[in-house]
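Reviewing the structure listed below.
Showing just some of the chains, left in place.
By written order: A, B and C. Residues from 1 in each chain.
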Amino acid sequence: EVKLPFTLDWKFEGPSAPYFLAVDNGHFADQDLSVEISAGQGSLDAIPKVATGAYPVGFADINSLVKFLDQNPGAPVTAVMMIYDKPPFAVVGRKSQGISTVADLEGSVLGAPPPDGAWAQFPVFAKENGLDMSKIKVEPVGFPTREPMLAEGKVDSVTGFSFSSYLNLVRLGVPEEDLTTLLMADYGLALYGNAIIVNTDYAEKNPEVITGFLTAVAEGVKDAAADPMAGAQAVIDRNPAGNVELEAWRLKLALQDSILTDYVMANGLGDIDVERFEKALEQIAVTYEFKGEPSVSTIFTDAYLPASELLMMK
Amino acid sequence: MSSKLKNLLIPLLAIVVFLILWEWLVWFNQWPNYKMASPSDVWPAFWQYKALFAKYSWDTLWRTVVGLGLAVVVGVFFGVVMGFSKTMRSALYPLLVGFNAIPKATLVPVIALIFVGQHDFNTVLIAFMISFFPIAVSVSIGLSTLEPEYQDILKALGASKLTIFWKIALPKTLPEFFGALKVSATLAFIGTNLMEIVEPHGRGLGHLFDSGKINADYPLMFAVLIALAVLGILLYYIVVILEKIFAGWAERPSDH
Amino acid sequence: MPVSISIEGVKHAYQTGQQQPLPVLDDLNITIPEGKFTAVVGPSGCGKSTLTRLVSGLLFPNEGTVSLGGEPVKAPRSTVGMAFQNPVLLEWRSIIQNVVLPLEIVKSELTHNQRLKRAAKLLKMVGLEGFEHKRPSELSGGMRQRASLCRSLVHNPDVLILDEPFGALDAFTREDLWQLMRDIKIKQPFTGLLITHDLRESVFLADQVVVLSSRPAKTQFVLDVDLPEDRTINSLYTPKAVEMLATLREQIEIAQGRKEEVADVE
């Protein structure tokens, strides 16, 4: 059995269910792997952990990885399996405050935490949809206060991850029917979302380990899709103060919006469309000044993906 | 007798008054839970998870105490070095101050990367790093402002600096030292929780806080904060007892 | 073993801030043979306490040398006992533990209990029986001074330096302690340096009295006290002693440059 520490980008929430299910249902064990899952503190925490070799595999936002590799060319880290085909970047607004469509954002107040991943994509989103940024009043808010501010009506919409912000708002007592979720990927954003990343030094030495890992993850995703409640329970087992229904809901949202997209259902989980990815790189360049020339091959490789029939989600 | 009772009653009374004020504030402003939970909301949350509270409190407590212990040792060491040598004082002080002006939260990832996976060690390290400075400062001030008349008593006998430190300087500055210890104890707590929240690894009250956060369970979050406060007070009383034992002489009769 | 004290050509000035240095001792020469007791008298602020600090090695002279047993003083020694003018006691220790302090520093093969016993015995001798376990703040000024005296004696020093050790005591307690010092010295000989303002005290205790002039202090006059070793208070009323007291008083007057009054026996 090979020991393989795996770091998430964030805390143990519903969307982490596939990995826990892969543990609980023995998919990792089938691949002769013993996986220990650690929580993280954002992609920018997970990437260096993998790049330094502290963790051979991790889960992180690929857009952050693009920037990381641009800043640290040659760092031994690369993405090997796309999980969030559509990134969860979204704008969540309230109908009662006049936000029903993208165009309604003009002339409204948008709450955005400056370091927020979704907010970082907002200029691209605005550009693709012809929004005049000067007509949107942007209110800087903190993560902890983002949803409460919307719940209190201090802002009309916020940027955030579709599943997190939406759910938090519901928990804060905002009626579901009052919420508008504008998933940026549905409005011209070509960006991908989170992927499994690996330390390349490790992967080159142990390709079969990585492939085995990815195989098990795909199984986990299938399990989660089949029984979200069980998935949520697997999370709660590690997070004793958690709430099963809530995490199951969060998991369902993630599966439906980000993971099991039409493209994935048609082509299978894990690979990317190079053309779309190149467009994504162009979109990143709207808000980020590249130091070097980004190349798809250093950022993503399909070399470790298991056979494609193993990746089909139907 | 009656004074001992008073010593017990007054803090309790103060706490009760504080809780009532808090409850009233929330009620008066009609604040929702996610803005500020009230004590009456917090209790059920606490009761529901009482087993977890007990377990995690212990996690947090022992790591805090170990970190604090380390801080005492290192802080006293730095304090002695800086207190006895003016050169070392002017060399070390700016470095220590600079180090302390850096938010420890930002160092957490660095530490976590250097000592991968050693959660207990990392937590203790952060608790230590955040809390040793007040002790170093107070000891160094205690030593550098020690009245020469006191030093002379032993100096005249040819005693070494170390002896003077143990027999005169340290006992003389114990009240300040304990004051610093009270500050450091609360800081060490913050350090432990910082690590538990920022670099979660499934243990300690910080983790429980995080769980509460994920679930938007605001009463639970506030309950954790209260638990932290209670632990802090507990630690404080331990320090007070130590102080009574070792530095009781310094307390001046207040009024007659 | 008592050792000799010799102060040769000692000059000292205090330098503070940007001000002119304040000359305090000016070419001082005093020799105290082994086992002898010398008293130093002089006007307030002339430099007597400074002298004690030089002898104990807490301070070093600008010029000249201070030697104990022929060796120049380079650092304080544990064989010296010192009672400071201001009898500072450690507030966090009981009286007996204050007295026992030097025994914790000086190498000695005494057990803990023996140390306490010795301290208790000394405290009893100076009239502090029953106050062993009180805090310093619970003592009167004179009682503190006596405790401080005990502290200077507890480790059987070879050299004893006393800076106005009886200043806060009434005449009778003082005389009791003179006799006590006399008895102790016979049993455990030491070389002594006593700073005092009381001429009778100096004549009773010392073998030699040195009169210093006003600041900067010079040796104005040296009196050899040739009274028998086993003096009593009554010895002070012998014609010889009365004459010595008169001489001292006169010399002090001259030292301070005062108008000559009728020289009277104090």
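As a convention for this text, a contact is a pair of C-beta atoms (placed from the backbone, for glycine too) under 8 Å apart; a residue touches a chain by one contact, two chains touch by 3 or more.
Owing to the predicted nature of the structure, the values given are computational and were not obtained by experimental measurement.
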item: Subunit stoichiometry in the structure file as a whole; value: A x1, B x2, C x2
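Simple rule for what comes next: only the chains that are shown with their structure count from here on.
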item: Most remote chain, CA-based centroid, reference being chain A; value: C
item: Central subunit by CA centre of mass proxy; value: B
item: Mean-CA-position distance for chain B and chain A (Å); value: 38
item: Mean-CA-position distance for chain C and chain A (Å); value: 85
item: CA centroid of chain B to CA centroid of chain C, Å; value: 49
item: Residue list for chain B, restricted to those that touch at least two other chains; value: none
item: Of all residues in chain A, the ones touching two or more other chains; value: none
item: Complex contact set, residues of chain A against chain B; value: 5, 11-13, 38-39, 41, 45, 48-49, 52, 54-55, 144, 147-148, 151, 167-168, 171-173, 238-243, 246
item: Footprint of chain C on chain B - complex, ascending; value: 149-150, 152-159, 163, 167-168, 171-172, 174, 247, 249-250
item: In the complex, chain B residues that touch chain A; value: 32, 34-35, 49, 52, 109, 112-113, 116-117, 198-202, 208, 210-217, 220
